[in-house]
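One protein chain omitted, others in place.
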Amino acid sequence: MKRFVDLADFEREEVLSLLELARRLEKQPEPRALAGRILALLFLNPSLRTLASFQAAMARLGGNSFVINPGRGSWQLETRPGVVMDGAAAEHVREGIPALASYCDALGIRAFAEGKDLASDLAETTFNAMASLTEKPLINLESALNHPCQALADWKTLDDLAVPRAGRFVLSWAWHPRPLPLAVPAAALHMAALRGMEVIVLRPEGFALPPVVMERARQAAARSGGSVRESAEREEALDGADVLYVKEWAATERYGDAEADARLRSALRGWCVRNDWFTRAAPECRLMHCLPVRRNSAIADEALDSARSVVQREAANRLPVQMAVLHQMLRS
Amino acid sequence: MKRFVDLADFEREEVLSLLELARRLEKQPEPRALAGRILALLFLNPSLRTLASFQAAMARLGGNSFVINPGRGSWQLETRPGVVMDGAAAEHVREGIPALASYCDALGIRAFAEGKDLASDLAETTFNAMASLTEKPLINLESALNHPCQALADWKTLDDLAVPRAGRFVLSWAWHPRPLPLAVPAAALHMAALRGMEVIVLRPEGFALPPVVMERARQAAARSGGSVRESAEREEALDGADVLYVKEWAATERYGDAEADARLRSALRGWCVRNDWFTRAAPECRLMHCLPVRRNSAIADEALDSARSVVQREAANRLPVQMAVLHQMLRS
Partner (left out) sequence: MKRFVDLADFEREEVLSLLELARRLEKQPEPRALAGRILALLFLNPSLRTLASFQAAMARLGGNSFVINPGRGSWQLETRPGVVMDGAAAEHVREGIPALASYCDALGIRAFAEGKDLASDLAETTFNAMASLTEKPLINLESALNHPCQALADWKTLDDLAVPRAGRFVLSWAWHPRPLPLAVPAAALHMAALRGMEVIVLRPEGFALPPVVMERARQAAARSGGSVRESAEREEALDGADVLYVKEWAATERYGDAEADARLRSALRGWCVRNDWFTRAAPECRLMHCLPVRRNSAIADEALDSARSVVQREAANRLPVQMAVLHQMLRS
């Protein structure tokens, strides 16, 4: 495997094989598998799980890693082509990325959406400006519209819990004080579709996921025997649900318009998940979230602390699935 | 050993055994003892010695570590229960700590006192809010009222220098531009008491250590054959002293009242340790400080640079004592 940047680049069977490897590494550690190998981790945005779990994954496999935080001890990076660099950024990714790549065996990059221009974010302009600069094995640590490591960990979580392949997976918008990127909802949607689930995107008006994201998921679902649809009706969507996957995101129909977004979300503080959301769901219905989550804003304590919540298992699964990715990528 | 959060959790004999192990590891390195083991280091506050020496300790024993700095490349953490998270903190420790714990074999946490409410700080509210969330081996990297790694290094320093067990140990307040936490004075006091020394807490009026801290130390002293008392009279306290342990701390009697603290300390710039403080001390009297220290504020150059000063040895001893703690905790 040369690149792990989008789960959609893989066939369903390839994902299942990665998850098989993840389970094997959980049971049979390989503490020298990546001896001498180096992973460079470039974080343009904050992180806890990704930052910690990738360092741990390399260590568990006997390898090494180092972290670069532009603007925090390292130079601010410019990503736009052709600009006259006389502002804050001291370095262009055209120099920075190949330099970093020359010091490692694989490179991970985190670059969130700018949140201003939807077309640019959908095109992964920033991430691709960097990804295109190296031939080294590359891992997407979360880009504008993607988070394949989280999606893979979520898939493993569903498998661990024996959630039926054809079960109902409700991806629901939740309230947050600010407009957040679409990376996790897009990745979770695609993951559930590719797994073959009955996927419903539950969101208020103005927050529909971009048509191209929905369409890609529909095609993945079609190949895997699943389905994808949208709803703004909570009770209907959650009726018989096996999974409620919660995520906060920006007002897509007024993307980049902070004022419109704030106006829209000001009426939506009721979109904080409580136990009564599960009244008509399947008895075993799971509550998922990629974390970090703002308690009592997006999800109430009562729900997060209930037996339904599997957010800790999702977080813990980051380690074995990333070990599997690194193992496939760097094991000689 | 599952937890190293408070030296007071250990019997005197257990501490002596840890120090014995530390001395053994100094002489006989065990470069593979913790091969494959991972220590997660969570720093909510700045650090130099702790940050460097724990990473070095794991490396010396063949293990690995990674560092998480909330608010500096990682999400700001909320520690209070039940709050509506619509402010600066993106993540609650209830999610963050178990996630981190799932990526490591042991977790170290640094969380200074808030310095507002003495009862809350004495109860270790912030540290315990995190410590209670994991069953993994846990190390206190300095909490509101404790710093067991520093205390252990200081004990080893006293032993290295053959300071008599029953010697006079004067813990003296010193001037600092701001009110600092009580963690180190409380930990040093308890350490010296548990070691069996004649301990005198020398401090100006308004800066007495909290009664509960003094009482715990008195009980430890009683078990070890030592004693603990207070004084505001420098000459009397230092008469025949074997050790002057210097530390800056907040005005405890007006704890959290910044204005009162500033008023009190404005008259106390004379509490900057100079060579003439030692006039009536034992000829071999040592000058100790946990570092960092503000030169010519808390201690004058002439004293810090004198032969009495053993602050470097204290800092260097952080490494072997922490190796011993990690060895006992993680060696399978």
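Letters are used for the chains, namely A and B, taken in the order the chains are written, and counting of residues starts over at 1 for each.
The rule is simple: a contact is a pair of C-beta atoms (placed from the backbone, for glycine too) under 8 Å apart; a residue touches a chain by one contact, two chains touch by 3 or more.
As the structure is a computational prediction, the values presented were derived from the model and not from experiment.
Participant: Out of A:Met1, A:Ala33 or A:Leu100, point to the residue that touches the absent chain in the complete complex.
Facilitator: Once the missing chain is taken into account, the touching residue is A:Leu100.
Participant: Given that one chain is not shown, which residue among A:Glu91, A:Asp239 or A:Glu284 touches it?
Facilitator: Within the whole complex, the residue contacting the unshown chain is A:Glu91.
Participant: What does the interface between chain B and the hidden chain look like in terms of residue numbers?
Facilitator: Listed in rising order, the touching residues are 29, 31, 43, 46-49, 51-53, 55-56, 59-60, 62, 67, 69, 72, 177, 291-297, 301, 304-305, 311-312, 315-316, 318-319.
Participant: List the chain A residues touching the unshown chain?
Facilitator: Residues 35-36, 38, 40, 64, 66, 68, 70, 72-75, 78, 81-86, 89-92, 94-96, 98-100, 102-104 of chain A touch the chain that is not shown.
FYI, only the chains that are shown with their structure count from here on.
Participant: So how far apart, in whole Å, are chain A and chain B when each is placed at the average of its C-alpha atoms?
Facilitator: About 40 Å separates the centre of chain A from that of chain B.
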